[in-house]
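In what follows, a single structure is set out as structure tokens and then discussed.
For this view, one protein chain was removed and the others were kept in their places.
Note that the chains are named A, B and C in the order they appear, and that numbering of residues resets to 1 at the start of each chain.
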Amino acid sequence: MNFALIGAAGYIAPKHMEAIKSIGGNLIAAVDPHDSVGILDSYFPKCSFFTEFERFDRFCEKLRRNGERIDYVSICSPNYLHDAHCRFALRIDANAICEKPLVLKNKNLDALEDIERERNKRVYSILQLRLHPNAIRLKSLVDKRKGTSIVRVEYVAPRGLWYNYSWKGNVEKSGGLTTNIGIHLFDLLLWLFGPVRLVDVRETNGQGVKGTLGFYKTAVSINLSIDGDTSSRVFSVNGEDYDFTKNFTGLHTKATRILSMDMDLV
Amino acid sequence: MNFALIGAAGYIAPKHMEAIKSIGGNLIAAVDPHDSVGILDSYFPKCSFFTEFERFDRFCEKLRRNGERIDYVSICSPNYLHDAHCRFALRIDANAICEKPLVLKNKNLDALEDIERERNKRVYSILQLRLHPNAIRLKSLVDKRKGTSIVRVEYVAPRGLWYNYSWKGNVEKSGGLTTNIGIHLFDLLLWLFGPVRLVDVRETNGQGVKGTLGFYKTAVSINLSIDGDTSSRVFSVNGEDYDFTKNFTGLHTKATRILSMDMDLV
Amino acid sequence: MNFALIGAAGYIAPKHMEAIKSIGGNLIAAVDPHDSVGILDSYFPKCSFFTEFERFDRFCEKLRRNGERIDYVSICSPNYLHDAHCRFALRIDANAICEKPLVLKNKNLDALEDIERERNKRVYSILQLRLHPNAIRLKSLVDKRKGTSIVRVEYVAPRGLWYNYSWKGNVEKSGGLTTNIGIHLFDLLLWLFGPVRLVDVRETNGQGVKGTLGFYKTAVSINLSIDGDTSSRVFSVNGEDYDFTKNFTGLHTKATRILSMDMDLV
Partner (left out) sequence: MNFALIGAAGYIAPKHMEAIKSIGGNLIAAVDPHDSVGILDSYFPKCSFFTEFERFDRFCEKLRRNGERIDYVSICSPNYLHDAHCRFALRIDANAICEKPLVLKNKNLDALEDIERERNKRVYSILQLRLHPNAIRLKSLVDKRKGTSIVRVEYVAPRGLWYNYSWKGNVEKSGGLTTNIGIHLFDLLLWLFGPVRLVDVRETNGQGVKGTLGFYKTAVSINLSIDGDTSSRVFSVNGEDYDFTKNFTGLHTKATRILSMDMDLV
């Protein structure tokens, strides 16, 4: 299986390279405006690299014309570019494997679905947290439970000053704290409890959000913050704590393996 | 001791952060046009970060006016920017601790010396290889030896395709293979054998250089290459091999500690 | 007719805006990494503007989904991006009107033709010099003439030092003097005399090219240069001079009008 990767110099790219390598895939081309991509040497030294998207596009298009198919495009770019890069993947007849969130505005999701149909390819999202051992335990517990649950989520992921001066701190580019960091816990909650029926934001600023999400059979009190001294990612369900601070190793690889078999994550 | 750092998103920056932390220094400000600097969280989460040099300059200037001295500026930018960033350091009344090479053209070295005198501050170069255990053994051996030596250097540092499409592969920006990678071995040779008297380049292309350097008491045959499957950094002196492939851990820290005491490296 | 424009901050963009306005077209969206596009106010103040290609792509894609067709994409980007931007145009179901040269390498032309067929849209090139009064006179003269002709072209277009430090002076990006400036005279010669049978380059450097082009019924001696004090664009045919230094006003508009009727330029 042939891969291309968008956003090779960023924080999350090495996890994708690791995943591609682990499942026996081949990374053929990578692009990033920033050229600090020495990490490629550890995984795919023969990978073509581009600092300009147009040249990357030309290379991928040439492969397509020569019948050398790129099967998947892994997308690790800043959030606000995700959907444009997914469209690129579909246009060169590849599937997209995209970091969360896929889009920053709902209506852009419709556009992605339309183009999925047009091109008969798929956009997969990396929902690796669902593969975490504690997530699996929780899911099984929640699925069995008949009555309502009381859930509290404490999600503190301290970030230094740099965060606010990177694209992650720019609401236009990251969507803000909830789409950039909160997305992990929201995905888990949606998976566990189904659709959200009520959103109550009590407090919000650039450093944190506090509020409640109402689901059919549970209300979840949430404290999401990047301010603090130590990481803490804990889901308390009916008094029992499920910790998501550790054991992330290998989840990207697992997720990629599943998606690359054209299966949904869960 | 207060530090500022230029080039925070690059490959070598974490070694400088590690070094600054280890010697009890404080990193106050960092700059890089690229904002993938999450690594700061592991060392100096309170460090101010800027993606534009002008804003970094304003911040440093403000500190200077308020009497909060920046003692050292660590410079990890692409090679061709080193001297401009050294000048910046001196202008804000700091010393510079700069990655090799300091300049790409000799005459720019004169300019640095002039401004060192003008500002009464110093530009230090990180010559960490001289602190490598094998370098120290070699130096002691060479210093004791009376007659001439026969030296061969095999310096193979494989790099993937990306290298040629990054600033490192751009002669205007890196100075080419000899100034970007060869600088390590040239520094060691100069330290061991004194000034060069003869340069004979036999073969050169973007991927490698072969040739001979003549010193007063030895001729060194050199094979420098980024093409190959495995790393190999070996100095053969009179038949004995000195390996520089491993044991680099901590050298940046040692070098920084020495420089920060305003002492020369060796 | 709706237009989008790529490269709005560059030198040639105002001529395209003028042309679009003159033929009653509407410029809906424009993109350029540089935001010095105040010129838009003189032509299309309601035009959406983007500094990032991905956002421009999203906007165009949204229009396409809503059935608001973009009929033409005018392409004024640096030469090496032309074919990638033409592909973009075709992918959003628009025709491309592209500055010369379309590509820097022949084989990329094949790729464009393939995708023209796939998408059933066309890539037009702005060959405005063919509409110059002197070009028309020359064409009529040459078409009537039976015997061989003696032709000399003196094409001196002085450029300052900046030229070498812009993308125009970068062979990778402009293709060099012949594809960036020479393209004008080569296009005219091909149009007048048919296919080239012989190329003889006598002298070439970053500032000029001298040589001869052999056609079926004529040999053309060429002096192309950006070094000099005054502009001079003269075709001498059998002793008579045809001047192309002036009278360019309106040619972009004429060319755009013709192309927008889906007609070939000549």
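The rule is simple: contacts are C-beta pairs under 8 Å (C-beta built on N, C-alpha and C of every residue); 3 or more make two chains touch, one makes a residue touch a chain.
Keep in mind that what you see is a predicted model, and the values were worked out from it rather than measured.
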**Q.** Among the chains presented, those that the missing one touches
**A.** B, C
Q) Out of B:N2, B:S22, B:N108 or B:N164, which is the one that touches the chain we can't see? A) B:N108
Q) Of C:T148, C:S166, C:N205 or C:N247, which residue touches the hidden chain? A) C:S166
Q.
Out of B:D83, B:E99 or B:D187, which residue would touch the omitted chain in the full complex?
A. B:D83
(Q) Tell me which stretches of chain C touch the chain missing from the display. (A) 9-11, 30, 33-38, 40-41, 44-51, 158-162, 165-168
(Q) Applying the definition given at the start, please give the residues of chain B touching the unseen chain. (A) 52-55, 57-58, 61-62, 65, 80-81, 83-85, 87, 91, 108, 111, 114-115
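Basically, only the chains that are shown with their structure count from here on.
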Q. Pull chain A out of the set; how do the leftover chains group by touch?
A. B | C
Q | Approximate Å spacing (C-alpha centroids) for the pair chain A, chain C | A | 42
Q: Let me have the rounded angstrom distance from the C-alpha centre of chain B over to the C-alpha centre of chain C, please.
A: 46
Q: Could you give the separation in Å between the centres of chain A and chain B, each centre being the mean of its C-alpha atoms?
A: 37
